[in-house]
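All protein chains of the complex are present and in place, except for one that has been dropped.
The block that comes next holds subunit A.
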Amino acid sequence: MTDFVTHVRARLGDDREFVFVRDDGSPARLTFAELDRRARATAVWLAGRGLTDQPVLLLYPAGLEFTVAFLGCLYARVPAIPAPLPDAGAPHANRVRALMRDAGARLVLTDSAHAAELSGFSACVADPAVADPDAWTPPAMTAGTIAYLQYTSGSTSDPRGVEVSHGNLLHNLELFRLLARNTPVRRLAGWLPHYHDMGLVGLQLQALHAGADLVFMSPAAFVARPVRWLELISRYSADWTVSPDFGYAWCTRRVTDEQLAGLDLSTLTMALSGAEPIRAGTLAEFERRFAPAGFRPTTWNPGYGLAECTLMVTCVPQGQGVTVRRFDPSALERHRAVPLPEGTPLVACGPVSGLDLRIVDPDGFRPLADGEIGEIWVSGPSVALGYRGRPAETRATFRAGDSAQHGRWLRTGDLGFLLDGQLYVTGRIKDVIIINGRNLYPQDLEEAAARANPAAGRSAAFGVRRGDGGEHVVLVQEIRRGQPGDLGETADRVMDQVTREFGVPLSLMLVARGAVRQTTSGKLRRRHMRELFLSGTLTPLYAELEPALNDLLETVA
């Protein structure tokens, strides 16, 4: 079997269903058989418009209509592009336009509730009711056929769409199936957005692939009242869930004793954590807090992955629990993993299985030994085809090798090491900043900051790890000579703009012209700026630093 559609259609029935629990708690349901019928009708509608092989942007709120539209695209051999519904305002609308331009998409699909507000993009409502599902004939598909484009890489101005094929998807979902060992997943529950690779593959497509029920809710409802996620697990007796670290931490902090008393998490056999660095403290605190509700420590499955490898690279299989080991923090900085009893705790992200993985010196491309920290390289059938329409970037990221010849390795841009057969992730060399499971791109932050300050020169944004393990945004911005007015007011304006646009607090340092370094070819040296900032060697004209960061810098000094 070489394509996802054939695989899923061999498992249809009325005994499995997708249940979307609305914000008011009422469920909307579709059985697999009904999902399939509507997907066929959508595919007929798409094919009738001549859209075969033409990418289509899907802008949907959380819910079943997305699943129908996405499957309809797969059934019609239309590469789907799941993306978040844009908020009102120029930056979000520009993101949609940049995505469409990059992917060469001419059509936006949405639901009837959002068609009017998306009329600026000529958004359509797919109307499967007018199409005959029995008129569907499966288009020719192979393992190499593109299934969808995942736009979680790249900034707003320069988005990069990962081309995920049917073969990639089937291979990665097979890795998920093997994680469960002898107890296949029966019912998944979660809240992750469908445009997030972990929400799309880890929840929606995993459920379809495994023939499991999916019970899901909107991300906004989860953030507002995190207990609702645990209530889904409890009420529907779910056995699997997935979330980034922040989701588990948010539950531990927000769920009250009274709410806890009504929960039963004893049916859960798999709780995957991934998509951002996993903090040992988050797992331990969640375990302690929810043990009275029946949560077992063996339920954890810490993992590592990225959209460029469909989703998963490594993950701890069912029943093995968490391995936390401690390492000398100063050795970690020198890229060596030296065990130290009171050192920095790192969570093991599972063994290498079903894919090839090696740790490579990012400068010399030399494979490293166990315990040595380097870039994580991956090879195998889950590694996606490349970035859409970007042959040079695809070669640089997806075709790495020992020489300049065509290689078979994906450069993940993440740093880590192998020890006793487990992968540990220690940091990254790519510029992305991850906050609450969300990828932020420095270019976007820098661009927003420049908009707020007409006297700005170059800026560099980067993330720093705080003492509590969370990531924090730092922005260093140059001020041109002769800048009028008060630097404090300028800083205030820049910080207001960035916080409002991205919903993250930040630390800002205004510096003199020339202080933000570039390479000779004009490329911003963000990692170098980060080192200068952390070592306290930048001379600020004005600085406003988050309190937690001040403490960090004092420790360094």
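Everything below uses one rule, namely that contacts are C-beta pairs under 8 Å (C-beta built on N, C-alpha and C of every residue); 3 or more make two chains touch, one makes a residue touch a chain; residues count from 1.
As a working rule, contacts and distances are computed from a predicted model.
The chain absent from the displayed complex carries the UniProt protein name "Carrier domain-containing protein", chosen from "Manganese transport system membrane protein MntC", "Carrier domain-containing protein", "Permease IIC component" or "Cytochrome P450".
Checked against the hidden chain, the listed residues A:320, A:353 or A:499 yield one contact partner: A:499. Which of A:264, A:393 or A:544 touches the hidden chain is settled by the complete complex: it is A:544. Although one chain is not drawn, the whole complex shows that of A:225, A:390, A:408 or A:451 it is A:225 that touches it. The chain not shown here is touched by just one of A:237, A:436 or A:518, and that residue is A:436. Across the interface with the omitted chain, subunit A contributes residues 220, 223-225, 246, 250, 254, 435-436, 472, 492, 495-496, 499-500, 502-506, 544, 546-548.
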